[in-house]
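My questions all concern the structure below.
With one protein chain held back, the other chains of the complex are shown just where they sit.
When the chains are written out, they are named A and B in that same order, and each has its own residue count from 1.
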Amino acid sequence: MAALLLPLGAVVLWIALGAITDPTALRLAVAVVGLVAMYFGIDAIAKRLVSPTFETDFWLSAGWLVLVVLLAVFADLLPLAEARDPSLTLTQPSRERPDLFSSHPLGTDSQALDILGGVIYGARVSLQVSLIAVTVGTVIGGLIGVTSGYFRGKLDGGVGILTDTLLAFPPLIFLLAVVTAFEPGVITISLALALLGIPTYTRLARANTLAFAQREFVLAARALGAKPGRIILRELVPNVVRPLLSYSFIIVAVLIVAEASLSFLGVGIQRPTPTWGNMIAAGQGQLETTPHVVFVPGAVMFITVFCLNRVGDKARAAWDPKQSAL
Amino acid sequence: MARMIGLRLLKLVPVLFLVSLATFFIVDLVPGDPARAALGPDATEAQYEAVRQELGLDASLVERYVDWIGSALTGDLGNSLIKPGFTVTELISLALPITLQLAIMGMLIALFVSLPLAIVAAYREGTAVDRFTNGLTAAFISIPGFLAGLLLAYLFVFQPEVPRYAWLALGLAVACGMFLTAARRVGDDLGRNVALWILAGLVAIGVTLLVFANFPSFPRTGFVRLTSERGVLDNLRSAFLPALTISISQIAVFTRLLRSDLIATLQEDFILSAKAKGMTPRHILWREALRPSSFSLITLAGVSFGNAIGGTVIVESIFGIQGVGRLIVNDGVIPGDYPIVQGGVLVIAVFYVVVNLLVDVSYVYLDPRIRRG
Partner (left out) sequence: MRLSRGNRVVALLAATSLVLAACGGDDDTATEEPTVDDTVADDTDDPDDTDDPDDTDDPDDTDDPDDTDDPDDTDEPDDTDDPVDPVDAPCDATIPGSQIDYGIFAPNAAFDPVGSSGALVGGTEIAAVYDVLFIFDPTTLEVRPHLAESLTADNDDFTVWTMTLREGITYSDGTPLTAQLVADNNERYFADEGVRNTSGGFLQYIEETEIVDDLTLRFTLNTPLAEFGLVFADEPGMVVNLDVIGDDANELKTAGPDVDAFRVQPPDAAGVGPYVVERNVPGEETILRARDDYWGGPVCVETIRFTWIPGSAGTYDAFRSGELDVAFLRDPVVNQQAIDDGVQHFYFPQDGGAMINFNHREGRATADPRLREAIMLALDPEIINDRAYQGALNTTLSYIGPDSPYYSDAVEERTLDTERAAALVEEVKADGWDGTLNFVAGNAPPGPDSAIAIEAMLGAVGIELDTELMATGDSIARLGTGDFDIITNGWNSGPGTMVLSLIRNLSSTSPTNRMGYASDAMDALLDDALATPFADLAPVLAAINNQINEEFVSPPFGSTSEGVVWTDDVSGLVPTVSTIFLFHDAVVTN
């Protein structure tokens, strides 16, 4: 019976996005009702067809993330209306409201740029920035953490004070200070975010290293006369990297929000290059008259962060030995 | 114990030193000429030079740092370049109370919401209520602060009927729940409880209708100081939406922690024995189970408070409030008034470090397991 909720919810969502045009609050509410109904419908179907313990929310989250990544990667191949170059939209209508059955399904912004396209290209920027930052953060923070965790002593103390110092700055203030000093672009923002992530990764890697350093295989390697560099790279890093990576989803979520916050404050990547943050910021002045310019990219961002958190929780439970103990 | 705290304090010294060093040198990274910021673009080169000299920009970095930190330790953070006659200390002391009020109010709202939510969820673990709470906290934790702020601004300022009726629905639902509880208790051993629940339901309906009838309007931007002649109500009205924005993510964090904590506590022997003794669920929850959890809640509240202080930039920017965050960004970073940036960042960072220290210390103090270890 509950399976009927799926088509029912789809119809409700369809009404919200296509048939109702005003007011926005009503559209939002109806859309949410439709989505919730669809969720329960899918949940019921999946539990019957696959297994009663099927984690619908996890798989839906993973599915959304895959969808976002695919769209971002293949954005250029999609038949999207112009979303990046306002000189090509001079004759297009600005501030169109979302209408699924028009050439601008999610509407247009003040520059007549397509919001659906903007959201997809924005995903590309968000993913690029956060993946670069996470990679740099993991490598540098991880190596520092493993090294200081292995050697302990003065090095460890020094690293501890440095990470404490970096963490003593409220994250956003820290980012603002760093970003104002440089020209904002994908690389600089990524590096600033990486800098933000490094102390966290250092602490994580150090804590894990401390746990592994006392294990038999490390002690054995040391007894056999292996050099510290070899022990770190061959024995510790492979073991530390998994719990470290398990945090990546959550940290990507945090960094996406941080990048968007910078864009929102006007110090991130500048329009018309679309990012979720600068799209939201561009719409906030006209919140009253054209709320969709804010809330469409906002909703996409919220759903993405939500899914990253959900997937991240599961990844951490599966891969981080300390997490499962907590 | 004292030794432990002493050690922590000792560790704090180099951190604070590095924080102040980093804060001071951030300014050298930021482009722009302080003299130009102070005089505007039209002055002559000689005048710029004079100002640079007056600001001591010709001195070596080390000299300037020592000079600055020396004054800072006595509470003197220098003069604003652009606002004449104002010391940075004065400007910060004007902005800090606003930021503190927002952070405190946000935390109180978060506690007020998350306590009942977590208790109900923990007590009815695995039920629909619990799953709903889980979903809600997962959603709240995933809303970026600025999005939450804009959403609240949109709903409360531009679509005030929506929160008004939402409030009505919520209030009536709570009252219904109370009446249902009363109905279920009829025929129970304790008749007194039925009357209490009915009374509570009536009170809930009364409060709901009263607020519904007098639903306040909230300003989109601006802030009325607590000490302003316009009174406390106006102050609360102007602080409500920003504080609510701050509280959103805290509600999620608090509820999650408290819920899992409570669930763990409820499995412990002393609770089970209390249950066996026939204590009421209310007594068990409030008197027995909540107490151990309150420790971790305090520490978490401390951490969140520190975060909120540093994170109000966004909220202050959305709601146009002249707190420390905006002071740093709008009066410091953007016009290039570097003493404000230095002073503001230093004050916030010190605040942050000290709050975290207090949290650590209170943790040690409150949790016997750590004290022993």
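The working rule: a residue touches a chain if its C-beta (ideal position, glycine included) is under 8 Å from a C-beta of that chain, and two chains touch if they have at least 3 such contacts.
Bear in mind the structure is a predicted one, so any value in this text is a computation, not a measurement.
> What shown chains does the left-out chain touch?
A, B
> Kindly state which of the options B:Gly135, B:Pro163 or B:Pro219 is in contact with the chain not pictured.
Final answer for the missing-chain contact: B:Pro219.
> Using the touch definition from the top, which of A:Arg124, A:Arg271 or A:Arg310 touches the missing chain?
If we include the chain that is not displayed, A:Arg271 is the one touching it.
> For review purposes, identify every residue of chain A that touches the missing chain, sorted by number.
Interface with the chain not displayed, on the chain A side: 85-90, 94, 110-112, 266, 270-272, 282, 285-286, 289.
> Hey, which chain B residues sit against the chain that's not shown?
32, 36-37, 39-44, 47, 51, 54, 79, 82-86, 91, 94, 217, 219-222, 224, 230, 320, 322, 330-331, 334-336
Here, only the chains that are shown with their structure count from here on.
> In the complex of these two chains, what residues of chain B are touching chain A?
Residues of chain B touching chain A: 11, 14-16, 18-19, 22, 26, 29-31, 138-139, 141-147, 150-151, 153-155, 157-159, 162, 306-307, 309-311, 313-314, 317-318, 325, 328-329, 333, 341, 345, 348-349, 352-353, 356.
> If we count contacts the way the header does, which residues on chain A are in touch with chain B in the complex?
Against chain B, chain A makes touches at 23-25, 161-162, 164-165, 168-173, 176-178, 180-181, 253, 257, 260-261, 264-265, 277, 280, 284, 287-288, 291, 294-295, 298, 301-302, 305-306, 309-310.
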